[in-house]
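We show some of the complex, not the whole, and keep each chain where it was.
Going by the order they are written in, the chains are A and B; count residues from 1 in each one.
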Amino acid sequence: MHLDDRPFHVLESSQFDRPFLDYICLLTDTIRRFDKSKEGLMYLRGLLAHKRAMLYFTQPSTRTFLSFQSACHILGMPTSEIRDSSTSSERKGESIEDSLQTFSSYVDIIIMRTQVPGLCNQIANHLDNTDRPVPIINAGSGPDEHPTQALLDIYTLNRSFIRRGGIPGKTITLVGDLKRGRTVRSLSLLLANYEDIKIRFVSPKEYRIEDDLRLQLTKKGVQFEETSDFIGALDGTDAVYMTRVQDEYDANNESAAINIDNYSLKYEDLCHLKKEAVIMHPLPRRTELDTRIDKDPRAKYWRQERNGMWTRVALLTMILGVHRNIVLPDL
Amino acid sequence: MHLDDRPFHVLESSQFDRPFLDYICLLTDTIRRFDKSKEGLMYLRGLLAHKRAMLYFTQPSTRTFLSFQSACHILGMPTSEIRDSSTSSERKGESIEDSLQTFSSYVDIIIMRTQVPGLCNQIANHLDNTDRPVPIINAGSGPDEHPTQALLDIYTLNRSFIRRGGIPGKTITLVGDLKRGRTVRSLSLLLANYEDIKIRFVSPKEYRIEDDLRLQLTKKGVQFEETSDFIGALDGTDAVYMTRVQDEYDANNESAAINIDNYSLKYEDLCHLKKEAVIMHPLPRRTELDTRIDKDPRAKYWRQERNGMWTRVALLTMILGVHRNIVLPDL
């Protein structure tokens, strides 16, 4: 956690350590208890009603956009948005630093999603050197980082295992396009913060994890294995995390050649999963996750999505310094 | 009115019966009295300040969009919006059910306008089978249904005739493109809820009402006649409801061949109308309604538009269950 005078930027998932993760999971649980009553919700809506947020989303993303916007609304913060840089001053030849510094004049926090790796860091550094630094949240930067997705995944795992000793000791199976899915990368590195984690990476050979992730996990002492045997990997798994093929990053439509069917979870496959296992997916999904599974009690992906909104509420209270005010109401 | 556990969806105008119509007209009148003072408006703004609404408008509609958005704002509900499905997850191959279920994770009500007949029903049914059903309002579905337009029309008629015994016994003349205008269809069916209504349908022969509407009106015992004599039909009319040619549904620009001039209300035609008649139009208009009429006291279309916002306010309070809390303030 940042304790110096610099604003609390959220730029990459590696900045979350175990005390931070434990704290935000507890804070999110606490905040959700306010969702039970109008009084509770009105209390939350007063917390940041004196602040304003900007959503700068030049990479299309309905889901993350709405999740953050709803989190702001829950806390009473009005939002402004840029979703199409073509309506912007950039057309008049303005630099990206000047554009973002302009936004920082009007709001108290900027939530950014762009296609450009490293842009959030660059803007955070630039604003830190102005009269009016405001915190930046990276809401996804191309194939690079998506730290709040990793947070909500950890929260969902933590909540799912709350009566089974939490995340430590669990076997997590990550399936699909492990090469280009930033979700998988961030999540597996965050899992390294928990004791005795076992990770199983399941993918076609074309989509295996990258060397540097392999190296980092080894250095952190995480037990992991790589396989292309999906059904075999389900055995003994506590959480199976499905992902889709990220073909928007295809250079030559190379994804089409791969049979993703062997890495899809069908309703018929559920028998291979433990009764208390959980099924996750960052969504959107295509065919890799059978819609007939939605009604199975192990399916947690729709809750995972809603968890995203609540972890973002918790994160915003921390960044803007009101988290210590949160006391449970008489319900 | 829906009394079971299913959310109160508003999908088609046929779900509104006479007790519902009477109730919402009275509720709207009550709510409008809060518009007279800051205290009244602040009371309204507190009613749903703990809720959030989504406006999913993939068919362009400025008027209905702003009317609903303003209604949400009056009740204190922050709104999120999708207006262009190309910025959405649908680009990543997500199904429409998954997209809408995602939105339902973040908000408490979804207001939908689409080009696809039946889509609102399909989504309402899908969400009813999830852990988090939220109410759906159909804000117009292509050439199909537009139930809240019909509501505001009924409210406007009711209010216009408040000192003349209400809607029963009145003669209502509907003019223009009666074939493709969903407004006309919904309104005439709702009018069947009132006693001794006489409807006059005035159109060129190419735009006459469809057989099934004719059949339904006959079955309900509504007196109606069809004519192409516009001026003749004005005689004895209590309300004349003008509509525009819906040429956005033209397959081959066939509208161009028809002389709509004979079905246009000119300033000079006002002499054929009773002194206490009312003139309505769902707007937008083109040449079928002379702007010089705007200043005539019988012109109610601008009030009709504002009535739309207030009936939507009333509807939202009913759907979200706070209508029984509405008590008049000391003014």
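Keep this in mind: a contact is a pair of C-beta atoms (placed from the backbone, for glycine too) under 8 Å apart; a residue touches a chain by one contact, two chains touch by 3 or more.
Given the structure is predicted, the values throughout are model-derived calculations rather than measurements.
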Given 2 placed chains, full-complex copy number: 3
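Here is the rule we use: only the chains that are shown with their structure count from here on.
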Centre distance in Å when subunit A and subunit B are each reduced to the mean of their C-alpha atoms: 41
Subunit B residues touching subunit A - in the complex, by the definition given at the top: 49-50, 52, 54, 78, 80, 82, 86-89, 91-95, 97-99, 101-103, 105-107, 130-132
For the subunit A and subunit B complex, residues of the former touching the latter: 38, 41-42, 45, 60-63, 66-67, 69-70, 73-74, 78, 83, 244, 248, 283-286, 291, 294, 302-303, 305-306, 309
